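To start, I am sharing the structure in question, which I have written as structure tokens.
Excluded from the complex is one protein chain; the other protein chains are retained at their positions.
Let's look at chain A:
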């Protein structure tokens, strides 16, 4: 009798426990400690601020290893090749996608989203910003790195960025200038400013040799209708659109602030913040800094407009995504963290701390718009974010560097633009040939 009672109590308790387990999908992972690798970046600083909330709700502890973003890639390359990695969840730079997926080092997310014990039915994938998902998350479709019928997701965008034009409202009003909507207007205003406001540069741009100059060039290439490759991987960077983009960059730098040819993104942003330039066309991640009165002398005087239009609207896509390494120890718990951070609730919480939203709904959130008035413009800009503004293929590292050093020579040594781009195209073709991209051509 006594025994039966105990058994019964036990069974009831077990049933109750099972009941709670069903109500709380996080219960099986309570007490797990996840090790995550995040970059030192404003968005991830914001994300780290909400991790306590995650631990409180789920009982899963999170340990963060934060690294400078280029160092992060080196470290991850090392970690991902080990039999057992130290990281359960990694944030990766968009151009690492090709390398990691190609080396089969990231978990395909399908099996997690199919698992009813893990996948939150209220996650709402459709709300995630298309351009970001395509650019950062999906691989295996068109050209290998883009979405397509055979593509699937290896990561979720988190800390993604697009480009917008920041300009000095006060200066523009003073001279009766409207914010530029096309490239012609942009270039005209860029060179008008130094005449109207002696000592002030038109637009601050990245231009330093290497990655920065390449980034700046590609930023203009897509809206002006150009691309690095055609559909058969033949370089077309040296066509009319390419020349127009290089000309645009040269005009911008020539009419820009003094010493602009050595600028990286931080120097360009600083030049704008200190009132030495009237415009800044780059990632939305810099906006929070412009509005911060402790570091910006132009806070409150900055207007935001969409990336001007060339022959089309195509702002850049970049930033980071979250992925689960193949050699992670706690993959399921890592998925829960990834899902939580990129859910509607998590995305908003991070955005309120100053992060960059990955969801359309977050950009429309009233609370967020009240705190950061530029959010609506950014949300609008995102609809034109171009996932294919730069190729994400394993050979990109050396091609990118070649474009960047050649552009730097155009900017500082007066190298002829057509000649420069012809050289890039020729070297790029050789690189692609060696990597086997023309194996299927006659």
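Throughout what follows, a contact is a pair of C-beta atoms (placed from the backbone, for glycine too) under 8 Å apart; a residue touches a chain by one contact, two chains touch by 3 or more; residues count from 1.
The working rule: contacts and distances are computed from a predicted model.
Taken from the listed names "sn-glycerol-3-phosphate transport system permease protein UgpA", "2-oxoisovalerate dehydrogenase subunit beta", "3-hydroxy-3-methylglutaryl CoA synthase" or "Cytochrome b", the protein name that UniProt assigns to the chain not shown is "sn-glycerol-3-phosphate transport system permease protein UgpA".
Touching the missing chain, out of A:33, A:398 or A:418, is residue A:398.
Of the listed positions A:56, A:231 or A:258, the one in contact with the omitted chain in the full complex is A:258.
Only one of A:80, A:138, A:219 or A:268 touches the absent chain when the whole complex is considered: A:80. In the complete assembly, the contact with the undisplayed chain comes from A:105, out of A:58, A:105 or A:428. Where chain A meets the missing chain, the touching residues are 70, 73-74, 77-78, 80-81, 99-100, 102-103, 105, 208-211, 213, 257-262, 276, 394, 397-398, 400-402, 405-406, 408-409, 411-413, 415, 427.
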